[in-house]
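Please see the structure below; I have some questions.
Omission of a single protein chain aside, the complex is shown with its protein chains in their original locations.
Coming up: chain A.
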């Protein structure tokens, strides 16, 4: 047995409340109510336990973390313990005074997401027209002295606007822009056929990315997060199950990764019932896929097993119903046809790209949205 690793990062999902309704939101389909949320006191304890476990970086996320009025208190507690803090925000609700109080509490950085390059695309993807609020948030972040990091989730409906999206981020003064191709979990999986780009569309976008990266040089860092369905091998999710980071959900449930709540066949544990140390090192769910012992073939006998750890457990579960199977993205996976079928649909000649899709068919992230599969 290897010794239990020590996590570096905590993703603190302080709420599922969010003014946006992104069709690719990675939150679970069953969103938690406000009443279920951990209290300020619970979070202060979690932060202390995380620091003792080895966590040095706390990412406040959600939902929209700004919805919580006690965010400053939590950031200040992190600062007191020497933890680095990062705010992951949609920008809605970020006022000048809020930014000032967060920076005063010790906030180290902020990441602002956009959905597209204008109000129309934001509306289509997130059912909100408040693009103006995002521009304002970008200015507020910069003026508060924080580095502006930006993020955009890419998919069939906005990939053709990549140049314009990059222009927006340059104009707003971003230091870094993550171009995150959609990962198909939660809401995104429900909308997969409408979000999956075609090969041609993707190739064109890669061209744009490479050209802009070369042009921008040190001016703005561009990062391309691979669309894994189009890869031969799966992504090494989170550096392996329960290796480098952990997620605490709004209701206190603890997961090895932000989308693991989807694995309904596993028993996860809440900080309301156990301390983080026990959950991280002893709980069955965290032990289940640590290391490589749990693997069956083809992974067991594969030379890449220490490179990609058999891929993503959440994706294996989402697509096959068994979290212990090889990630279907892998060309060696016996379930790889599931990926190929989805790609075949996305590349059918009669499926339009970019243009106005059938809005009716998109499932927007909302509490208790109708279940349609």
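Rule of thumb we're sticking to: a contact is a pair of C-beta atoms (placed from the backbone, for glycine too) under 8 Å apart; a residue touches a chain by one contact, two chains touch by 3 or more; residues count from 1.
Definition applied: contacts and distances are computed from a predicted model.
Peer 1: Can you pick, from "Electron transfer flavoprotein subunit alpha", "Threonylcarbamoyladenosine tRNA methylthiotransferase MtaB", "Polysulfide reductase chain A" or "Pyrroloquinoline quinone biosynthesis protein PqqD", the UniProt name of the chain not shown?
Peer 2: Of "Electron transfer flavoprotein subunit alpha", "Threonylcarbamoyladenosine tRNA methylthiotransferase MtaB", "Polysulfide reductase chain A" or "Pyrroloquinoline quinone biosynthesis protein PqqD", the absent chain's UniProt record names it "Pyrroloquinoline quinone biosynthesis protein PqqD".
Peer 1: Out of A:52, A:171, A:331 or A:344, which residue would touch the omitted chain in the full complex?
Peer 2: Of the listed residues, the one touching the omitted chain is A:52.
Peer 1: For the chain left out of this view, which of A:109, A:201 or A:315 touches it?
Peer 2: A:109
Peer 1: Tell me which stretches of chain A touch the chain missing from the display.
Peer 2: Chain A touches the chain not shown through residues 6, 8-9, 52-54, 56-57, 82, 84, 86, 108-109, 111, 145-147, 149, 175-176, 218, 221.
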